[in-house]
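Note that one protein chain is taken out, while the other chains of the complex remain in position.
Order of writing sets the labels: A, B and C. Residues in every chain begin at 1.
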Amino acid sequence: MMGVFSELDSTVEAIEELKQRKVGDLTVFSPTPRHELEHAVHPPMSGVRKFTLIGALSGVCFGFWIAIWGSNYWPLVVGGKAISTWLPYVVFGFEVMVMVGALSTVFGMFYLAGIPRLTMTVGYDPRFSRGSYGIFCECAPEQLVEAESILRRHGAVEVRGEK
Amino acid sequence: MATLAHPDDLRRPNIASADIQLPAVTSYEQVDNEILAILKPTKAWFASLMLAIACLGLGAFSWIYQIHQGLGVAGYNPPVMWGVYIITFVFWVGIGHAGTLISAILYLFRAGFRTTIYRAAEAMTVFAVMTAGLFPIIHIGRPWKFFWLIPYPNWRLIWPNFKSPLVWDVFAITTYLTISTTFLFVGLIPDIAVLRDRETNPIRRKILGFLSFGWRNTEREWRHFARAYLFLAAFSTPLVLSVHSVVSFDFAMGIVPGWHTTIFPPYFVAGAIFSGFAMVWTIIIPMRRWFGLRHYVTLNHLDASAKMVLFTSLVVGLAYMIEFFIAWYGGVKYEQDYFWNRVFGQWWWAAWIMLTCNMILPLSLFSQKLRRNPTWLWILSIFINIGMWFERFVIVVPSLSHDVEPWQWSSYMPTWVDYGLLIGSFGWFFMWFLLFVKQLPVMALAEIKEIIPPKMKHTHSHGGH
Amino acid sequence: MTVDTSVSETGSSAGVKRRDFLKVLGVSGAATAAVGCSSGDVEKLIPYLVSPDQTVPGVSNYYATTCRECAAGCGLIVEVRDGRAIKAEGNPEHPVNRGALCARGQSSLQGLYNPDRYRQPMKREGDALVATTWDDALQILSAKLGEVKSRGQGSRVAFVNQHEQGSFPAFLDGVLAGFGIAPHLSYDAEAPVAVLQANQAAYGAAWPAIDFSAASLIVSFGADFLDGWGLPVPQQLAFAEARGKVEGAPRFIYVGARRSLTGLNADQWIPAKPGSELAIVNAIAGKGSAAAAAEAAGVGVALIDGLVAEVRKARASALLAGGFGQDAGELATAVAELNKARGNVGKTIKPADGYLAFEGVAGHVEMRALAERMNAGEVPMLLVRHANPAYTTAPGVGFAAAMAKVPFKVSFSSVPDETTSLCDLILPDHHGLESWGDAEPVKGRLSLQQPTMDPVFDSRQTADVLLAVAKADPSLASKYGFADYRGYIASRIGGNQNLKNALPTALVSGAAASRTAPARTASRATAKEQSGEYTLLTYLSPTLGDGRGANKPWLQELPDPVTKILWQTVVEMHPETAKRIGVADGELVTVTTAAGSLTAPALVYIGLRPDTLAVALGRGHTAAGRYAEAGENAWQLLDAAEDRAGGAALGATKATLVKADGKKQRIVTTEGSGRQHGRGIAQAIALPALLAGEEGHGHHVFEGQASTEFLPGLRSPTANDAQGEFGVPNSKDKGQYDPEHWSGAAKRRWAMTIDLAKCTGCSACVTACYAENNIPTVGASWQGPVLLPDRTGFGANVTRGREMAWIRLERYWEIDREPKDVVFDPEHPDFDTNFIPMMCQHCGNAPCEPVCPVYATYHAPNGLNVQVYNRCVGTRYCSNNCPYKVRYYNWFGYGDPTRSQYAFPEPLHWQLNPDVTVRQKGIMEKCTFCVQRIKEAEHRVSLEGREMQPDEFTTACAQACPSRAIVFGDAADENWSVAKWAKDRRAYHVFEELNTYTAVVYLKKVNHPAPTASATA
Partner (left out) sequence: MIPGMVAIALVATMLSAYAGSQSAESPAPAGAEETATQKANREAFGKAKPGPWAYSGASGYTNYLGGGIGYSPEQPVKFPHPVHVNALKMNCAFCHNAANQSPDPGLPAVATCMGCHTIVGAGRPEIVKLTEYWNNKQPVPWVRIHKVPEYVHFPHMRHVNAGVTCQTCHGQVNNMPQVFMAQSLNMGWCVQCHVNGYDPAEGVRAAGYEPDSATLALPKKKATYDCATCHY
């Protein structure tokens, strides 16, 4: 069951009511992140940070490793300096950390947000990327009526059922 | 042009940058309509694209000729072994700093005025770094061997010298290019989704759908998106600072008088932000006029960024002064001779162009009138760009031409090949940027929507939060 | 060692075939291709047809012979690899040059391989010279000679030969006599005939040996004995040896209007007006008053008084008369008398062991007389060999014009020049390195000359040509019992066997065939009435001589030791003069004399009287090859005046000077700033200060900066730092840098010392380096950018500082202001000059190394700062970071035959050293301490299974140095002499405050102030 809203607050109210009535599980659409919706939905903490941490750590390790191993592999003295000089190799540690860390963050986001997604048929409306809010309520057939009524009550511009 | 100022601009002249609002933008639909309207190609656009490509052609020809003949066709005059190419490299890397700074650092600082300019700035960053990245290759004597600077397993069993600042550069620039590109693209995903949903042509729709990774604006997507965006910003912030520090090491690690100084990293970073903002102005101010975006990039936005420019200009100026002080205070004869020669000797003209454009003219920004005068800001931005190019010139050329060995002192005069490649680099940069403005939204739709008041049923809850 | 005759058998066919044959013969080892350059062409491997005895492919043979670049007759050892001469070095056992060799001797190879050489006989058809065969050419020659003989015109035929010592002149006269031709003229435009004549009269020896070591005072009256005047190498050896003694070394005063290289090496300069030297000599001799002399000389009387006093006080002095003034003869006589009076003869001036270089030399006057006869149509036939009178005579003589009046002109020159281009028949002679011959440089010692390689082109030795012609004449055939000139030489020293035995050193006792030079008929020409506020000194270029070296790129690219000008002719003038006519460096000025005028850029030179101008001779050829066209021809300014002995009066011309419509040319020079700016690069110390143990005045200590002390070898911070973390003694074996590594590589520390007290700045080391290391010359007008170049003409690249000399001679004025602001003070005209050879210092802590992104330059365990050409990508960061600025970059494809910038046009590339890579465009290069010689020595040692002996080998620069100032070796091994020199009290490092721990140690120059001055100092 899909409801399209044009106002933010009505969307929020609809969500809250649907939640306390425990009608199915909801997917909320909005053209831009609004914390009102976030409050209403009340989701768990995003797990992206784990990816970031792991990526960054492996990055910094690889950065130092390649520099040190590479200099020791064929040891040539330049300017009377030590073969592997830690201080300048911080540059490699840092840069590679940022590179790998950032890329794994993006990967984490994609992974958790479930994109790339190949189809968007079910429960999406182009209006969501424009000005409208949407609630897609996946629920058992017997709850459909209730869900629809809630959505309508809160002033959905359009309510339609989707399979 | 001040006379043409949009009525909305005249409201609330003095304002903390965090509260900058877009009073003239009222609804989400308006945002879509107005920003996406920009994407229609115009004759003027085609003309400027052709111009850019022509410049690029000149650069390409110069490079082909140079590769074939050898670097002798450029104006190098030993001991001035680095010239226009390295100068231009540093110049573009510097330009490339504003974007990430605006989108990342200002994001972390919640500076409101970034919202409408950061997309353009970020694109500018990516293209500037792409431009900069070419110059080390153009500059080396055997460009077909540039990949030897990259550590990769090879049949020679040898690796690059990780102690060389140039190898640090390779890592810094590559990382910066990758990350700023990623940053730009991640920010674009929701907006591409908007394009996709507004697109009628099925093929374009498919392509956009592919590029948007099937973004659906669900609350779940937004949640992770916001998180990832935060972390990216957190990464980019030190990255911005590190990249130009590493670039400055190319000089600071040398023992050449005028190079061998510890002040370079902060000095370079400040300079980079300075020049970056100038380039943002050079691009944004005409855009807001031609694309009718005055109510998105309001005078308050420009005012706020002008304060930023003023600040960085003061930092850079301080750095110049400290260089002179240290040269005198350090008592090293080489340094003293060099700085004298820089400002009052052989290279006085370059040094004074630098000082005028980077230190003296920006002082005008103490005046609010001028801060809120787009015409002046645009003119100033051109001066700053010139000044910053000459800053690099003054760092590279006079130092080398007046090194510790008097017998080898010399001069330097670029040839048409140098100029050709310099012009070519602008052609390359603007070609990409022009293509960008007609393909993708130059302003972050989602984020603008975020700061304008949403439509409400109960009118009491008006205004942003 | 003998010449492999077998190769020449194969080469007896036409030039081209043999060239290809030899080229590919060397391909196995020859480094004629550039780094990384790799065409897909399939290469051929060409074996010998018959392998020559005693030659191993890829291993050098060494042939001893005699240098023919000037009259001195130095001994050469020529290195020959796979049939090609690749390097000329001095013969250590030779009495004249004792192993040293000057720049001109070094570049004899570029005469041998000169791309403009005649490749076969030529004959005139209409206006053009066309190639012909030897048979045809010889037939023509015999016919003409026969004609002349039959008509009885022989006595009127003239043969002009470039003066050379040995038996050939006599042999030549002999052959000529056969045809009734008068004895030939042995012409040398460089010979100071007036001095020769005066010496002969006074000492009984034309060129007595000068023992500088025995002298306490040297006074030169314009005698430029370090600029190529007389016998440059032995004179420089003796002078440097004397000055190298430091304590008890002679003080040196130079009297002359222009401070030549010799003058710059003097402790004091008395800038006497040209022509006033005689007055000064008289003052010393007591025949005139010092005041009068000072008046005439235009200098403060105190200077003259001082000079007089010093000469009179001197224990043993060496007074030398030189100069090319009109009164050179009188001056020389007066000085000789003075030497006698002072009892110097036998002490410092040693007629007993004099040199015979100039026996029977003819002067300018003979050429003038000949020109007059030719003009009068009295000369039916003119034969010229190597001499170039059409260029090296005053325009007043009109030699070229006169030649037009001669019905038939034959040239035996092997390179084209102004004279040869006017001839009707050209029978190219072998180059000296392809010829047989002999010389008698000192009495009783024969220095033999043998071919070092197969003839490069289809040339024939003139002696053999003459022989063939003579034998063709039945009436003469009987006189010659030998097959060829080689046979003649052999017969002179008692047969083939003796010759074979003598050739390894090419030295044998004996005497060259003597001849009686033709009696002079003409009388000297004195200067016409002249006007002009300036006196013009046209001096023989120290690098190009009278112009015979002009088509050798090495010599064109070699900066003049004094002016540092290359590829260009400039008008030298004192800064005051420049101010007076309102010109600065590079602005064109026109010098006009009675004879002609010349327009060239002005150059301020502080070592010149304000009332005097100077222009170097030798450039601006019109028909002497592609390189010789650089610059202007100063001979055209020369008035046909002669000195008492009939030598050209080079220093007597009056001239006017005007600014030429404000046009400007870039000065082609290697000089950046001529002053040290107190940076203590070339340091000097006055003898008293040294003895008192004080610091030299050049030395500067910078507050707050470390000063390091050099201890050579492993005990030094140098080696330890250079070895990175391996340097610490208790390190466990971490590789080749560890002193305990099995290879023992880290036990050596290759280093060099340079004694500035000996170095005269002659620049022979520079050319030696070009020859050894395949360094490209870049000054030719076609070696710049092809498309829209913004600088053109000869030296265009050099004006951008792109010269490639791995070792350069820096010449610093010790003055307190820019040269252009110097004013001339007749009372105190003097200034110090310091020369310093600067090459890669092979730093222990080399700033260039850590910045290279690809390890193209790094520190080798044996202390070398290695440049790996094929690894270099050309970021040029190393050069930026090098404080000594001794790294050079290949801006163009100088090593690529397909490029217009190619530096070794065929067959110049035959000279390329196969042991050294020819560098590709886009890469950095620099002094390698002749690593190829180090390697060669290591190979030799390992082959012979022994340890390396101390001083077993040395670098090219050290080998050539005619001052013996450069010492190379292993500083870590006490037994090498370099280790001893590095501990000298005068030792210092350049820029030691930068903590680079250089491997090159300089020994401070020692100045010898006037006795009085030193007392006050």
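Note that in this section a contact is a pair of C-beta atoms (placed from the backbone, for glycine too) under 8 Å apart; a residue touches a chain by one contact, two chains touch by 3 or more.
Keep in mind the model is a prediction, meaning the values are calculated, not measured.
Chemist: Just to verify: which one of C:858, C:889 or C:1002 makes contact with the chain not shown?
Modeler: Counting the whole complex, the residue in contact with the absent chain is C:858.
Chemist: Using the touch definition up top, pick the residue from B:144, B:290, B:344 or B:366 that touches the left-out chain.
Modeler: B:144
Chemist: Of the residues listed, C:168, C:252 or C:869, which one is in contact with the missing chain?
Modeler: In the complete complex, the chain left out is touched by residue C:869.
Chemist: Which one touches the absent chain: C:188, C:224, C:546 or C:915?
Modeler: Residue touching the absent chain, from the options given: C:915.
Chemist: What residue numbers in subunit C mark contact with the hidden partner chain?
Modeler: Against the left-out chain, subunit C lists 9-10, 13, 21, 24, 28-29, 31-40, 42-51, 56-59, 735-736, 742-743, 745, 855, 858, 860-861, 864, 866, 868-871, 893, 896, 898, 915-918, 920-921, 928, 931-932, 935, 939, 942-943.
Chemist: If the missing chain were put back, which residues of subunit B would it touch?
Modeler: 60, 63-64, 67-68, 126-127, 130, 133-134, 137, 142-146, 154-157, 177, 181, 432
Keep in mind that, in the parts below, only the chains that are shown with their structure count from here on.
Chemist: Go ahead and note the Å separation of the Cα centroids belonging to subunit A and subunit C.
Modeler: 79
Chemist: With centres defined as the mean C-alpha position, give me the subunit A-subunit B separation in Å.
Modeler: It comes to 29 Å between the two C-alpha centres.
Chemist: Roughly how far is subunit B from subunit C, going centre to centre by Cα mean, in whole Å?
Modeler: Once rounded, the distance between the two centres reads 57 Å.
Chemist: Name the residues of subunit C that each touch 2 or more other chains.
Modeler: 847, 850, 852, 855, 858, in rising order.
Chemist: Going by the touch rule set out above, which residues of subunit A reach two or more other chains?
Modeler: 74, 76, 78-79, 81
Chemist: Can you tell me which positions in subunit B touch subunit A when the two form their complex?
Modeler: Result: residues 27-29, 32, 151, 157-163, 168, 171-172, 174-175, 178-179, 182-183, 186, 189-190, 193-194, 196-198, 209, 213-228, 231-232, 235-236, 238-239, 242, 246, 446-447, 449-450, 454-458, 461, 465 of subunit B touch subunit A.
Chemist: Going by the contact rule set out above, which residues of subunit B touch subunit C in the complex?
Modeler: 65, 69-73, 75-79, 81-82, 136, 139-142, 145-146, 148-149, 158, 160-161, 163-167, 170, 250, 253-256, 330-334, 337, 400, 403-410, 413, 415-416
Chemist: Note which residues of subunit A are touching subunit B in the complex, please.
Modeler: Touch residues, subunit A against subunit B: 6-10, 27-35, 37-38, 41, 43, 46-49, 52, 63, 66-67, 70-71, 73-74, 76, 78-79, 81, 84-85, 88-89, 91-92, 94-96, 98-99, 101-103, 105-106, 108-110, 112-120, 124, 126-131, 155.
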